[in-house]
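Take this structure, written in structure tokens, and hold onto it; I'll ask about it next.
Note that one protein chain of the assembly has been removed; the remaining protein chains are unaltered in position.
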Amino acid sequence: MSSLFNGGISVSLFGESHGKGIGVILDNLPAGIEIDLDKIGEFMARRAPKKDGTSTMRNEKDIPEILSGLYEGKTTGTPLCAVIMNTDQHSKDYGNIAHIARPAHADYTGYLRYNGANDPRGGGHFSGRITAPLVFAGAVCSQILESKGITTGAHIVSIKDVCDERFDPVTVNAEQLNAVKKRSFPALTDDAEARMREIINAAREGLDSVGGIVECAAVGFPAGIGSPMMDGLENVISRLVFAIPAVKGIEFGNGFDCTQLFGSENNDEFVIVDDNIMTRTNNHGGILGGISSGMPIIFRAAFKPTPSISRPQKSVDFKTMTEEELIIKGRHDPCVVARAVPCVESALNIALVSALMTHPNI
Amino acid sequence: MSSLFNGGISVSLFGESHGKGIGVILDNLPAGIEIDLDKIGEFMARRAPKKDGTSTMRNEKDIPEILSGLYEGKTTGTPLCAVIMNTDQHSKDYGNIAHIARPAHADYTGYLRYNGANDPRGGGHFSGRITAPLVFAGAVCSQILESKGITTGAHIVSIKDVCDERFDPVTVNAEQLNAVKKRSFPALTDDAEARMREIINAAREGLDSVGGIVECAAVGFPAGIGSPMMDGLENVISRLVFAIPAVKGIEFGNGFDCTQLFGSENNDEFVIVDDNIMTRTNNHGGILGGISSGMPIIFRAAFKPTPSISRPQKSVDFKTMTEEELIIKGRHDPCVVARAVPCVESALNIALVSALMTHPNI
Amino acid sequence: MSSLFNGGISVSLFGESHGKGIGVILDNLPAGIEIDLDKIGEFMARRAPKKDGTSTMRNEKDIPEILSGLYEGKTTGTPLCAVIMNTDQHSKDYGNIAHIARPAHADYTGYLRYNGANDPRGGGHFSGRITAPLVFAGAVCSQILESKGITTGAHIVSIKDVCDERFDPVTVNAEQLNAVKKRSFPALTDDAEARMREIINAAREGLDSVGGIVECAAVGFPAGIGSPMMDGLENVISRLVFAIPAVKGIEFGNGFDCTQLFGSENNDEFVIVDDNIMTRTNNHGGILGGISSGMPIIFRAAFKPTPSISRPQKSVDFKTMTEEELIIKGRHDPCVVARAVPCVESALNIALVSALMTHPNI
Partner (left out) sequence: MSSLFNGGISVSLFGESHGKGIGVILDNLPAGIEIDLDKIGEFMARRAPKKDGTSTMRNEKDIPEILSGLYEGKTTGTPLCAVIMNTDQHSKDYGNIAHIARPAHADYTGYLRYNGANDPRGGGHFSGRITAPLVFAGAVCSQILESKGITTGAHIVSIKDVCDERFDPVTVNAEQLNAVKKRSFPALTDDAEARMREIINAAREGLDSVGGIVECAAVGFPAGIGSPMMDGLENVISRLVFAIPAVKGIEFGNGFDCTQLFGSENNDEFVIVDDNIMTRTNNHGGILGGISSGMPIIFRAAFKPTPSISRPQKSVDFKTMTEEELIIKGRHDPCVVARAVPCVESALNIALVSALMTHPNI
């Protein structure tokens, strides 16, 4: 089902970029978990457009209204629905490109898939805007995880060729994960932030865009949660991460780099620390056989440069079947990576709550 | 559900490495598709252990018996079940390591997940052996795709630091995809094969192991198939690829490399060629917004070095909670990547048939 | 998932009786189907409370606002969300019974299921009010079916021991099905209506309630749609019909009465009429082996008497574990059966569109 995740919990997303509203239903959440709406606001604010030149000028307040599923401040366990009304729609900006396929966008493929009936304005349901309710869902799940002593967080590893440090996969902790959430730009270090801002600004000034890599981690997640084969944690996390537009790759633990090592280098030795089983290194990224090992869960996702750029591009009008030059007007992020950080966290949060809810009780 | 893929078709896998048998049920296949059992045998033979030193000496014939779903040589559309009886079980080889967690294996996490009740022999249900029925499923789906003019194929891009060429993402064709299937070692070039065999042999002689990267492609897949967000082609392919043990990462199109480009470099211009819409380049890997663009579908998956190595390793007995030295006996692949090639193809084949079966008919 | 139907289409319901709003997301609808909002209003009006004494005085206008999934009057194929804000909430009416289990209601079982965290006001998510978005979904599906030449309809067969005629299972047609929709009370005959109104009024005056049986049919549904075993039309219809509160039974074709016949009496002979295969009789109710036969689809559902009655009842406070006398205040239907008629139709409409969307395209 296109916009439905149906695992231990279900997440059903809806909305189009320039429609009346967007939102989400979360079903089968654990009951009785206290939800702090201010914290949800803070979480969602990290996805909201920034006024510092690094993102679109679209000025949605994106305040979700919770219509159900919350009673006396706690989850009821029955479906929780949140709606965000679209209030700042400039659909006319998009009028002239309705049938000229924007390169690297889903205009053409969506048109084919829906026989031309999908809402084309601003990408319609394919818009990055639909990550707002995804992030709402992730914010709710974040609080469920916190209530169980689990913390997740993410940061930018790289923008184009500008790299920052990575989390230490063994020692990363809740404090570090929470610290990056308070930064206006989710890099780990000031130095990296400065260099990343620089390259994003250069891209904007060049009427161009850049992409990058987000790293995401969870600590405190209990060992023994997940499943082999089809519903392993990697399967579920990757399915959810690819729901975020612009993701082109995902890797767990040391990821593609594992192919550069011998087995004797890559295998993580088990050790006993304070009567707990751990691994000395964490190349495996906290998941073995689809099941959590108790070590930090770590993965990275690659985001392509924003497809919408202001430079003229060559393309095709798929209705008239003619080649055309395309000028994209409207508001665009020169780089979506900073705003994608809470999206990636949200995908992880949803996956982890879902896995906890499928863990058998008998 | 741990070993169930439930999309446009369902694939339900079962079996343990040293149990009585392994197999698969495929449900909701299109009816009336001719299935050539010899071709299935050839497909599965590509996954079978080789006698050239590159893989385990385990000598399973792995001939699947089809119990249902095939009538007069064609799919019935009702569930197709195939069973492979385990005939070459040496479970005693594994006796001494039952509760010493093999590093990078699921012994410990599986034990926790199933409260110690899972079959530990040879990894049980976590064994790479369960990819045999996955490959059977992929071989059936391969023929369904062929009947629609769609061809898939895969090859080894790299073993450790030994690299081969990649498919050309624009011009890759059925002939090339089929050619690699006939090679005894699935590299694109003889030169790469020689160097890859060399490093695998070196690893074996060093009682060690190596990993690598597999590249997989589909050509002839119609444009407009797939869905946005949760059930996009990337979501479904990645969910299936992570069902293969040892996969640590996946990337589509130019993948992580896209982060090194400006948007103006990464965007694929649409052009009209012979009255068809195509893109001049194919950085997007044939999928936009989760939906096929008509260009070749391309992705790569990273496989870690085989966890089972013959060197002594430090580990923990998770029943007695003592640190132990571990010597893994039994039969092991110094490199699983060659045998993983048809597994990756199978994941893609299942995903593509599933997507075709979800494409609405009204 | 508690309130999620996930078949060929998905229907995700949310809301509580006295929460902010209720609604539904419909995913994977066919794209490009024209939707007439006035017709949806008419359909939903049939479920709305009547002012003729047969139902609750609750005066919700229940006008759904469509937030997504509709563009230029047609379905987009991406998720369609509709929301109904709750505007006429008298939650204080329910204050005193929060923890005294209303007999035949889900107060006690819901409390256990959700560890006391569910919204108890007016039954919360268990309220019959959540059938409003179900009926919205059914109204949308009704128009999708109509666009394919398929008509569904329903009527009251009996209220307590007052019986009306049944549809003729062979000759029932679209005209008859549509005619009953225009009646203010969905009986087939004026005489039955009068007698049914009489017994409902008697129940109301006696501070009591009555139940009844609804019969539902579809004509024009093509033969060959459905699946054997788990996803047969009976399986899917019954799963959806039991989503309507107060349903206690369902039967297809001649239903329980089939047990009174010999096989030679019950079997429906196949005949050829105007070059089409039909059956002379229709005891089977249009479904054989879970798949449509081309004959009218017919089933009946039994609704229990409204649990909420104004008479004092004996019950238990499940928090204090004391036996108490209970007086239910607030607004109640002496009989829900008339308002249930469009709910049953909706369950059928959803099931039929879902079955059409799962019918393979290759």
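All chains are identified by letter, namely A, B and C, in their written order; residue positions are counted from 1 within each chain.
Following the convention adopted for this analysis, contacts are C-beta pairs under 8 Å (C-beta built on N, C-alpha and C of every residue); 3 or more make two chains touch, one makes a residue touch a chain.
Predicted model, so just to flag it, every value in this text is computed and none were measured.
*Asks:* Mind giving the shown chains that are in contact with the missing chain?
*Replies:* Visible chains that the missing one touches: A, B, C.
*Asks:* Please pick, from B:Ser3, B:Thr151, B:Asn235 or B:Asn254, the residue that touches the omitted chain in the full complex.
*Replies:* Touching the chain that is not displayed is residue B:Ser3.
*Asks:* Which of these touches the unseen chain: C:Ile22, C:Ala48, C:Cys216 or C:Ile250?
*Replies:* C:Ile250
*Asks:* Check the options C:Phe43, C:Phe126, C:Phe167 or C:Phe185 and report the residue that touches the missing chain.
*Replies:* Hidden-chain contact among the options goes to C:Phe126.
*Asks:* Taking the entire complex into account, which one of C:Ser17, C:Ser293 or C:Ser346 touches the absent chain?
*Replies:* Selected residue, touching the omitted chain: C:Ser293.
*Asks:* For the chain that got dropped from the picture, name the residues of chain C it touches.
*Replies:* 1-5, 11, 13, 101, 103-106, 108-110, 112-113, 125-126, 130, 158-161, 203, 206, 208-213, 223-232, 234-236, 238-240, 242-243, 245, 247-256, 258-272, 275, 277, 279, 283-285, 287-293, 302-309, 311, 313-316, 318, 321-323
*Asks:* Need a quick check: the contact residues on chain A for the chain that isn't drawn.
*Replies:* Residues of chain A in contact with the hidden chain: 28, 30-31, 77-78, 148, 228, 356-357, 359-362.
*Asks:* Hey, which chain B residues sit against the chain that's not shown?
*Replies:* Counting over the whole complex, chain B touches the hidden chain at residues 1-4, 6, 9-10, 12-16, 19-23, 25, 27-28, 31-32, 65-69, 71, 74-81, 83, 85, 113-119, 124-125.
One rule holds in what follows: only the chains that are shown with their structure count from here on.
*Asks:* Chain by chain, through touching neighbours only, how many steps does the shortest route from chain A to chain C take?
*Replies:* So the least number of steps between the two chains is 1.
*Asks:* List the centre-to-centre spacing of chain A and chain B in whole Å, with centres computed as mean CA coordinates.
*Replies:* 26
*Asks:* So, what's the distance in Å between the C-alpha centres of chain C and chain B?
*Replies:* 45
*Asks:* I need the residues of chain C touching at least two other chains; which ones are they?
*Replies:* In chain C, residues 28, 31, 77-78 touch at least two other chains, as defined above.
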